[in-house]
Structures are given as structure tokens and as C-alpha cells.
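The structure under discussion is supplied below as C-alpha cells; questions concerning it will follow.
Selected chains from the complex are presented in situ; the others are not included.
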Amino acid sequence: MSQRRPDRFHIARETDQPEPLAGWRLRLNDIIFGAESPAGKAFDIALIIAILISVMAVMLETVGTVQHQHGGWLVRLEWFFTLAFTLEYGLRLLCVRHPWRYATSFFGVVDLLSIIPTYLSLLIPGVNSLLVIRVLRILRVFRVLKLFRYLNEAEMLLQAMRTGYRKILVFLYAVLTLVIVFGSIMYLIEGPDNGFSSIPRSVYWAIVTLTTVGYGDIAPVTAIGQFIASAVMITGYAIIAVPTGIYTAELANQIRIKRDSRGCPGCGKTGHELDADFCRFCGESLQTGHD
Amino acid sequence: MSQRRPDRFHIARETDQPEPLAGWRLRLNDIIFGAESPAGKAFDIALIIAILISVMAVMLETVGTVQHQHGGWLVRLEWFFTLAFTLEYGLRLLCVRHPWRYATSFFGVVDLLSIIPTYLSLLIPGVNSLLVIRVLRILRVFRVLKLFRYLNEAEMLLQAMRTGYRKILVFLYAVLTLVIVFGSIMYLIEGPDNGFSSIPRSVYWAIVTLTTVGYGDIAPVTAIGQFIASAVMITGYAIIAVPTGIYTAELANQIRIKRDSRGCPGCGKTGHELDADFCRFCGESLQTGHD
């Protein structure tokens, strides 16, 4: 029962414990923050659809031909959704116990960031600044991260990432060292005439090659350059095994631990291995709890 | 045993239980739907060869030089196979107990879709519509999906996909969020002058980069754009570990479950290898429990 480990996806939920809220605020909280009641579920589905449409609209606005023909109602659509999301943001602030905690939580900030850009585009006109605003608008998509709450699987995937975190950092460091060294060597060998105009640009080429992306905008021309490039490619092809190995091993571990839903009759803790006969935390026999 | 879990690849088979069928319909059913009798096996092999040849013919018809020289007999070949498959479709309808169930099953629909396009090409002439027909013709290939019936392995691969289904959806959502955010940022940074002409096109670039495909038709030109592109590449290179990890863990689980199914008659323990004749825990013979 002492399993209350910090869980970033539930921070917003923690602020809206139903007890102190009453009347319409409680009902509103159930609808807006909850997904258990029919109304709450309907609200969440409507919200996701609204977000998808508004993101689509923002994206289409940047397409020349579409903007030319339908620019008018795309702008109106954008304003409609911005006002709707603003109203929703206000209601959220109203119906939680600790508005400030919500406002400073991850999703509170995302909720705010997903309505500000449209208002900002009124205050600061001009082409360049407008472009900056457009990309901020896309952050609205992050709201859909709430979907994660519905999917227990996401937590398992993230948990596997967290436990393998340090191994992945070591791997990234090794990759960075490799691309800097290989990039510098290629800068020396190929030189500015063949597109390797500086070490940073050569490092960019090394990343493009090691990750097996291979745009072809910069490609080795000399025989020795192609030989070293081959070495980089085979290295990249082989070491992709490392993150995959780390993640697979951690996830398999996670699935194995998860599978074990039995609670110990002594201390109540879960996460025993399937063939365990005694609790690994208190030594109590698990036989009685056996299914 | 009581292992009759629903299996979508056997729906068609379920409709043709041999009891109520008699005489030539029963024999025909054995040949067309069955693969156990020599005639049934020969029929299936002939069918696969016919499908491969007809798909090849449809594909070659679109090659300019081939169409010019051999267009005549390619059309005749197409008509021959269409008529043969139509006859086969009719016989299938004749020899199953519930023709409607077959016609609405997955393979019933595929069987029908693989003969319609040729007839449609008679009714609706014209270049554009013909092109639409050509691609429908290729659906005929789906018929070969029946090969799956022979391979128990396919069921295991699909089962591992089904159990990991929700994890993969979460992963796809994360990938989509990443490419939309990265695409928008690159649209802002590189802009229409460097090929990033709209957010959808920039998102397309982000997908090309994140999946490590890297056509090079759109590639970052500015230093900051190349820096962000490097981040996208390394992200893509690292998170490929996630689907691989999910699938490997699920498949290993699937293989383990397959081994686990037999219980020892002596001690009741499971987890024996598939070729084991004796229990590895108590030495009891496993023969009686053998299926």
C-alpha cells in the first residue's frame, strides 16, 4: 500500500480530490478531469477530435494553395478553437482545488501554451514573428498526451526507458564521440571541395551516415573517404544493436515483473517473480495467495 | 482440449464442416478448401502458381517496352486467369454449407475483389479509370494470404503483434507527435526557400528522417537546421529500439507459452520443451499428455 511513487502523469489528478469540491464544481471536475463517467468520456473524446482538427487547420494554413483558397475560414476555425480552449482552460482553473498547482503542472502549462499563440499573433504582427507563433501553436498537440493516462502500456514503456536511462546516456556519449572523431577525419580527407566544408558540417555528415539516414546531400567522393564512410556505415549498422538490446532487456524485465500481480499476504507488496514461494520483502509464504 | 480460441484464419473452414455436405460437393470441398488430400494439395499449389503468374502479368503490362511488344498475349493471359478465378469462385460458393458466410468472410471478399477489376475495365474504359483498375487488380495478391493457413508460425507472429497492439499504438502516437513538432520547428528554421515549403511537407521530411529513410529530396541547409536534423536522426536511431523491444518481448513470451501448454501427469508442472518425452522435474513420462 506504500506504493505511492511519484508519477508525473497523475499530478493534475492529485489536485482534484473529490472531497472538498461540491455541487457543480465537483460535477464539472468529474467531466473535465475524469474519464470514468459517460459525460467525462464524451468530453475527452470531443476534446481529442477538436485538437486534431485544430492542429490540421494550423498545418494546412501553411500550404500555399490551401491558404490561398480557404485562408478565410481556416483563420476563423483557428479562432473558434482558441476561444473554446480558452473557455476550457478557465473552467479547469475554476473546478480544481488548487488552481495554482494545476497551472504550474506539466499539462497546465501545455494547456496555456496551446491558446497563447493565437492571441500573440494579434499583438505582434509581421511575417517573421507570425512564423514563430505558428510553431508554438503546434504545441497544442501535446495536450493529447493525456491519452497516455488511458493507456497503462505507456507507463510500462516509459518505466523501461527510465531503468535503462543511464545505459542509453553512455551509448549516446559513445555515438557523439564516434561522430566527432569520424567527422574530423573526413573533414581532413575530403575537404571543403567535396562538401565537407567544416568540422561541424562533417560531424553532421557523420550523424547522417551513422544513423543510416543517408540523405546524400554530402557524400564522400575520394576512394579513401568512401572507405572510411563504409567503416562508419557498418559501425552504425552494428551498434544499433546496443539501444535495442538495452531496451528489449529492460522491457522484458518490466513485463516479467508486471505479470506478477499477486500481493504478499504479509506485507501486501506485489511484483514477485512467478515461481516465488516466499515474499522477497518480508519472507512471508506466498502459497495461500497462489491462484 | 478446450483450446478453441477464435481464429480469424479459419473462419472459412468453419463454414464447411464435412458432415452435412455429401457426394461431389464434399469431394470438391476437400479439394478446394482442404490441403490434406493429394488433390487438395495439388489444387493449392496450382492456385499459388496461377496467382503469381497473373500478378507478374499485371505488373509487366505497365512496363512500356514489354507492353509494346507483348501487350496482346498479356491481355489474353489476364482474361484467362480472370475467367479461371471466376470459375473457382463459383465452385467455392457451390461447395460450402453457408455460401453467404464464405462470401462475406475475409477471403471471400478478397476472392471477389481479385476478379472484378478485369470485368470493370470493360464497362468503364478510359485512361484514368483504367489506372484505378490496374491497382485493384493487384489485390489479387492478397489471395496468397491463404498460404498463411499452412504456416502455424504466422499465427504466432500475429499473436505477438496482437498482444503488443496497444504498446505499438502508444509508440506510433509518440512518433507522430515528434514528427509534427520537429516538422513545425524545421518549417520555421529552414523555410520555403530550402524546400520546407509548408508544415505538412516539413512533417513529411521529419518522417523521412526519423525513420532513417533519408531520400535527400528535402535536406536542411542552415547550420541550426542541420543541428536539429541531427537530433531527429539520433532520436529515430534510438527509438527504433522501442518497437523492436516490444515485439521481441511479446514473441519470446509467445514462444514460452507454446512450451508451457503441457502439464506433467506426475507433478503437474508445465514448461517442458516441445520435444521432451519425460518431465524434467520428476522424470514421469509425458507421453499420455501428448497431443
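Residue numbering begins at 1 within each chain, and the chains themselves are lettered A and B in the order written.
Everything below uses one rule, namely that a contact is a pair of C-beta atoms (placed from the backbone, for glycine too) under 8 Å apart; a residue touches a chain by one contact, two chains touch by 3 or more.
Just so you know, these numbers come straight off a predicted model, no measurement behind them.
In this structure file the full complex is assembled from 4 copies of one chain, 2 of which are shown.
Heads up, the rule we're going with is that only the chains that are shown with their structure count from here on.
Residue ranges of chain B in contact with chain A, taken from their complex: 166-167, 169-171, 173, 177, 180-181, 184-185, 187-188, 191, 197-201, 203, 209, 212-216, 219, 223, 226-227, 229-230, 233-234, 236-238, 240-242, 244-246, 248-249, 252-253.
Of all the residues in chain A, the ones that touch chain B in their complex are 55, 58-60, 62-64, 131-132, 134-135, 138-139, 141-142, 144-145, 147-148, 151, 153-154, 156-157, 160, 168, 171-172, 175, 200-201, 203-204, 207-208, 210-217, 236, 240, 243-244, 246-248, 250-252, 255.
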